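The complex appears here without one of its protein chains, the remainder shown in place.
Chain naming follows the written order as A, B and C, and within any one chain the residues start at number 1.
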Amino acid sequence: MKNLRKVGLVGATLVSLAGGVAMSAGGQPPPLPIEPIGIIETLPKDYPESWFLVHDASFFQMSDGKVYVIDIEGNDLHEQVKGTFNVVLMGNLTQSARRHEIYATETFHSRGTRGKREDLVTIWDQETLSPVGEVLWPKPKRFTGMPQRFAMLLIDNDRWLAVANFSPATSVTLIDLDTRKIINEIPTPGCVFVYPTGERGFSSLCADGRFLSAELAEDGTLIELTRTDVFFDSDTTPIYERPAVIGDTAYFPTLAGLVYPVDISGKVAKVGEPWSLVSETESEGKWAPGGIALIDKDDLGRFYILMHPDSKDGSYQGGGPEVWVFDPVKQKRVQKISMQAWGLSLAVSRGKTPQLMVTNPTDMSLEIYDGLSGEFVKTITGFGQSTPLMMHGSR
Amino acid sequence: MKNLRKVGLVGATLVSLAGGVAMSAGGQPPPLPIEPIGIIETLPKDYPESWFLVHDASFFQMSDGKVYVIDIEGNDLHEQVKGTFNVVLMGNLTQSARRHEIYATETFHSRGTRGKREDLVTIWDQETLSPVGEVLWPKPKRFTGMPQRFAMLLIDNDRWLAVANFSPATSVTLIDLDTRKIINEIPTPGCVFVYPTGERGFSSLCADGRFLSAELAEDGTLIELTRTDVFFDSDTTPIYERPAVIGDTAYFPTLAGLVYPVDISGKVAKVGEPWSLVSETESEGKWAPGGIALIDKDDLGRFYILMHPDSKDGSYQGGGPEVWVFDPVKQKRVQKISMQAWGLSLAVSRGKTPQLMVTNPTDMSLEIYDGLSGEFVKTITGFGQSTPLMMHGSR
Amino acid sequence: MKIFDRLFEQQARQLAQRSSRRGLLKGLGGLLVGGAAVPLLPVSRVHAAEKPMDKGDPSSCDYWRYCAMDGFLCDCCGGSANTCPPGTEMSPITWIGTCRNPADGRSYIISYNDCCGKSSCGACLCQRDEGDRPPYRPDKTNDINWCLGTESAAYHCSTAIVVGVAFEET
Partner (left out) sequence: MKIFDRLFEQQARQLAQRSSRRGLLKGLGGLLVGGAAVPLLPVSRVHAAEKPMDKGDPSSCDYWRYCAMDGFLCDCCGGSANTCPPGTEMSPITWIGTCRNPADGRSYIISYNDCCGKSSCGACLCQRDEGDRPPYRPDKTNDINWCLGTESAAYHCSTAIVVGVAFEET
């Protein structure tokens, strides 16, 4: 742990001194002890609530994507940056608190950006930030693109990891995390990504405006694929592929500012009646959602969504100046947070005092706001980031 | 070639139109033709004088180092950027005009920054900017570090490529460029890098203040290694490892501002009498050389060197506000060029009207100055660069 | 290096629009392909020509072909609006936009073929997203890495190739 080091630097002579150098006389302090070489820091097995995984896909240098483990309670970079690991070529992340592991999809070529391509999930140990395993795709096809929260999904109490493929044929690869082996690949024609559904299943979102729900058996084989009714038109009334999942409900915002509550407790996704994020007055100002990682939830049952005025065709991923916080059960906005300038992506910490992290796209700094009061807390920057556009509150 | 494309965009209907769309009546222009898909640009076999190889080792993302082929005569990015290729993990570059090839040392790991390490020289074709060959090290040991002009050297009319190793044992790997195979490895104990010497040899620079000169046989075997007399003290009177090579003389500046002319025409390097870059008056202002790629030469027999005032221990790689141009035969400064702000690295184009390219470390832009008049010409920036600290005028 | 300015471009556009409402026309291309009944704007027939007309700067994000663009413009990377830089390979699979050419008033089908096999070009980042849809509509999404069906999955830059006229006033 870090604090030990601090003692080592300024503490007493724990280590014997350099050969022949005596303790000084005349009031001069004794010399600094010789320090041990080769010490590598480790992290706690369980990450505190104030820790985030900041995923910087590094769009200007995609061979060098990175995840920074950041403690937002730290006062300086030494206290804020807990460690990093690489995630190469537009990967995605998910974390299992139960297994103390972080999973990252990566793509390597034998010669950096050329040569033989290999797709895999790298398994990182939370304590050592070292890779403890990898699962190689027999044929590379995993989804690569802008970072997504639901390109990967933990299923059945973190027993399985489901990973979205796009080649452009779509499917889901199922990994057993005990054996770290691929146990199945389920085709999801016309549908992408993996959203939680039931005890042991997932749903994908389809071009024709419905869900495809997959029910899996105990051994990972497919029991049934079910398509729901059409509930949106991807041309005229598109929804975001980015929900906030709170308990048994996944809230899918639409580009125009409605929210579809989707009951995911059963074996098949059940789409509820949409309601509007935007009041009639706000609707005159053309307020609508916007951003990359534009929505997240807290442990108090609320979701946070980036909003921008004057929305138009093409503005739906551009972020916005405000974050609106909703109580989705009451279908009511409970907080409105104005960014210092503008926000492009957000994430919320777990626990009773949720903290909101927002990417400021002007300088790529991370701004922290208090989830309850909405007040600006601090800016975290200068940690080496390039384009930190996906963040995850630690689990 | 690019200009063809321009015609394609605005030109006549060379390609048949989309099915059924007729030429319009009523004065409306005919629709744009359907354009061919899959066209890849190529470059001229011989690079014009106005082209530079800008090597951006990308110190903040070393897995994503790049070389930009830049035409400084271009008026905008479209005209300036001719193409790019990757050079991974602090590589080095050299170009053979005769072979129309560019050689880059690279290091790959099977998992990006981890896994099995492989060192190699990648051979790039100048016309296609595609790799046309690679030479793999049997055991990785090539020099990696800040970019150097003399970590690689073409020998014997570009028949061989010599590459410096540092593991930290030092040696030179000799590659036959006809067969693209390693033909020898010459140990250079206590000495590093590869400087031209004689018709078929090289010299390295040693910790004890002398050269080690290697004479090679027709087949690449070593005939003799010779150590010169000591001519500097690496503690008290250090020289830069970065010479300007003009004809048969390599000019090695010292950190304090002297220049050693080294006769490299024979089989053994012959160190001449040093002279000072700095006048007595300037010496009061503590002017001294400083920078990364701090020196280069032009085809008029002059060298260019970055200079800074108030030099002190630690300032020798920090660049400077001025470039001084010397006629080394007359041992006389012939030009003094003041940067817009500050320069960290430089390179000079070949030909009768040499152009000077300087890295401005404030914004990492490249500034162009006229080598004859010393006047500022333009700034080239926004081409995706991160840390372009080594540039080469094209050969 | 102005990479953040460029990433921030959409905010700038947004802010500019809030005051001046400029750029409203940009959205039309996308709506048209969606089948919405938006009439074509009147086209000036005064400056009629016998040759196809294409105006604008292919190095600028404002160029009409880039209406559904999200990526680095190949025109700034050693390629052009419709060709790849040396040593890259062009992806055969792609997303599609429908953009209005202001010079002739027509809407064209634009194929945004990515150039692959070298790392991010890094120049002229351009995000306009008009008519863009999330990845469940692959034919209309730019959020996917389209370096598919290529030897390398490394994304370098994006082209914007005219592959047809969307429809024609007769």
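Simple rule for what comes next: a contact is a pair of C-beta atoms (placed from the backbone, for glycine too) under 8 Å apart; a residue touches a chain by one contact, two chains touch by 3 or more.
Here the structure is a predicted model, which means the values were calculated and not measured.
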{"item": "Visible chains in contact with the missing one", "value": "A, B"}
{"item": "Touch with the omitted chain, as defined above, among B:74, B:309, B:351 or B:374", "value": "B:309"}
{"item": "Full-complex contact with the absent chain, from B:317, B:340 or B:353", "value": "B:317"}
{"item": "Sole residue of B:28, B:94, B:107 or B:184 that reaches the chain not shown, by the stated touch rule", "value": "B:107"}
{"item": "Residues belonging to chain A that touch the chain removed from view", "value": "2, 5-6, 8-13, 17-19, 21-22, 24, 26-35, 37-43, 64, 66, 69, 76-78, 81-86, 124, 127-130, 363-365, 381-386"}
{"item": "In chain B, positions touching the absent partner", "value": "59-63, 89-90, 107, 109, 112-115, 117, 140, 143-146, 148, 166-168, 191-193, 205-207, 234-236, 238-242, 308-310, 312-319, 342, 344, 361-364, 387"}
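Criterion: only the chains that are shown with their structure count from here on.
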{"item": "Relative to chain A, chain with the most remote C-alpha centre", "value": "B"}
{"item": "Centroid spacing, where centroids are CA-atom means, of chain A and chain B in whole angstrom", "value": "41"}
{"item": "Centroid distance [mean C-alpha coordinates] between chain C and chain B, Å", "value": "36"}
{"item": "Junction residues of chain B, two or more chains touched", "value": "64, 86, 384, 386"}
{"item": "Shared interface positions of chain C, touching two or more other chains", "value": "118-120, 122"}
